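Missing here is one protein chain; the remaining ones are kept as they sit in the complex.
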Amino acid sequence: MKHDPVLTVAITGMNAVPDNPGAGLAVARCLREAYGQRIRIVGLGYDALDPGLHRREYCDSAHLLSYPGSGTDAFFERLAEIHDIERIDVLLPCLDAELPLLVNLAPRLAALGIRSYLPGPEQLARRAKDRLSDLAREAGVASPETLPITQADFFRDCERKDWPFPLMVKGVFYDARMAANREEAEIAFRAIVAEWGLPVLVQRRITGEECNLAGIGDGTGALLGEVMMKKRATTSRGKAWAGISIHDEELAKTAQRLVAALKWKGPIEIEVMRDNQGVYQLIEINPRFPAWIYLSQGVGRNLPAMLLALALGEAPPALQPPRPGMLFIRYAEETIVPLSSFESLMIEGHSEPESQQP
Amino acid sequence: MDNNQDKQGRALELPKPEHLMRLALSDSGFVFDPVTGNSFSVNGSGLAILRRLQQGTDLPGIVASLSEEFEVDILAAERDVIEFANLLRNTFR
Partner (left out) sequence: MKQRTPWSKPVLTPHRPGGMNKFGALRPQLHQSELDGVAIPPLLEQYGSPLFIVSEKRLRENARHLRRAFSTRWPKVRHGWSYKTNYLGAICNVLHQEGSWAEVVSELEYRKARALGVPGSRIIFNGPWKPAAALEQALLEGAALHLDHLDELFAVEQIAQRLGRQVPVGLRMNFDTGHTEPWSRFGFNYESGAAMDAARRIGASQWLQLTGLHSHIGTFILDVRAYAQQARIMAEFMEAAERETGCRIEYLDIGGGFASRNSLQGLYLPPDQTVPSFEQYAEAIVTALAEATRGRAALGKPVPALVLETGRALVDDAEVLVTRVVGGKRLPDGRRAAILDAGVNLLFTAYWYNHDVRPLQPVEGLAEETVLYGPLCMNIDTVRASVMLPPLNVGDALLISPAGAYNNTQWMQFIQSRPAVVMVMQDGSIEPIRLAETLQTLTELERVPDALHAPFPNPTPSR
């Protein structure tokens, strides 16, 4: 189907729903602005209504994947099927739940000619939410204590066990909710189990300023092109809808220590809380770019473009120096989609862009 | 036989044709209901039954023509049509 010698980049995480977006669409947007029509972008989603799949200016083609939970072989076979049509050169995954699977599949994908830029299984496991405290200790970074639990009974007497409310209740892959009391904690526990399974993590709550850092690990211990952001306004689920670029050498050093300890390879987001003493407490490490990654393009440090260059084995583009004080404000917008596109995604699992004019 | 067919016809409440006429059926197996805005996927045998129902064919007629078009005997077809008609009745009101 593909005729031009342009580069084909497949991107997952097109679930750009307004209150809790995946990073895929933002990554596609960064790449489009850096590479224009020199690349074809294949959007990979999990639902025919994933908004990113319908954005013609960013996705030249859209496909549905099988869920990571349906097993490695099913996932691989579906990807291989898409590869037969699209001849994918580089795959950039953007969702946490895909990573364990894709990290294991990377050699098989490489054999098909699909390149990626990912950490190894051990690196991935060491930053998992239930092992984060060990990593932080090793890297000399502060972090709040975290405990895996498998039963909501824990909250019945957690205060006696020296785990007083308020507590953060988190899923192993995703989701974090604050619980001020037993009732809230049990509700959060059930909701998280229903979506992400066991165990559920309980984390001590730190008060302070939440900051996020996105960057790329080069696999030898160096952190390339960090971009830092402070949320200025959040949705009811705690997701940023406005944020501002910041810069602090202390945070950069914290991130460098973590990336060095992991010898991280690939995109990374480090979430920290700057506590009341000004100490950065490590909250989470995500093995992918964050949904706010378009801010990196906004401050002249287009990290997805850099990632693509690294995946291709090219010298990464030069970056502007950090530029604090640039805001992003997220908004929702309706994309008009003809029934035929929806039909095609539903029936074939694939759609090609059509004219956006209704 | 005729008598039996007559009894068969009365044994089943078919979905109302006016409820099915409004459906847009695509050969791809995509079904769209413009009144409710709901959409569906249907397989080949389901599509064949839907088209016959839209034409107002009765149960014996549907069963007979299905067994001509598909590798299915009359009794197996009847069983599956009874079940499918129930699903359609409850889906399109």
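All chains are identified by letter, namely A and B, in their written order; residue positions are counted from 1 within each chain.
Methods note: a contact is a pair of C-beta atoms (placed from the backbone, for glycine too) under 8 Å apart; a residue touches a chain by one contact, two chains touch by 3 or more.
These figures come from a predicted structure and were not determined experimentally.
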From A:173, A:264, A:280 or A:328, residue that would touch the chain that is not displayed: A:173
Contact footprint on subunit B, counting only the chain that is left out: 31, 38-46, 49, 66, 68-72, 76-77, 80-81, 83-84, 86-88, 90-91
Residues of subunit A (touch criterion as defined above) contacting the omitted chain: 45-49, 64-74, 77-78, 97, 100-101, 104, 130, 147-148, 150-151, 172-173, 193, 195-198, 345-347, 349
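Keep this in mind: only the chains that are shown with their structure count from here on.
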Of all residues in subunit B, those that touch subunit A in their complex: 26, 28-30, 32, 39, 41
Subunit A residues touching subunit B - in the complex, by the definition given at the top: 339, 342-343, 346-348
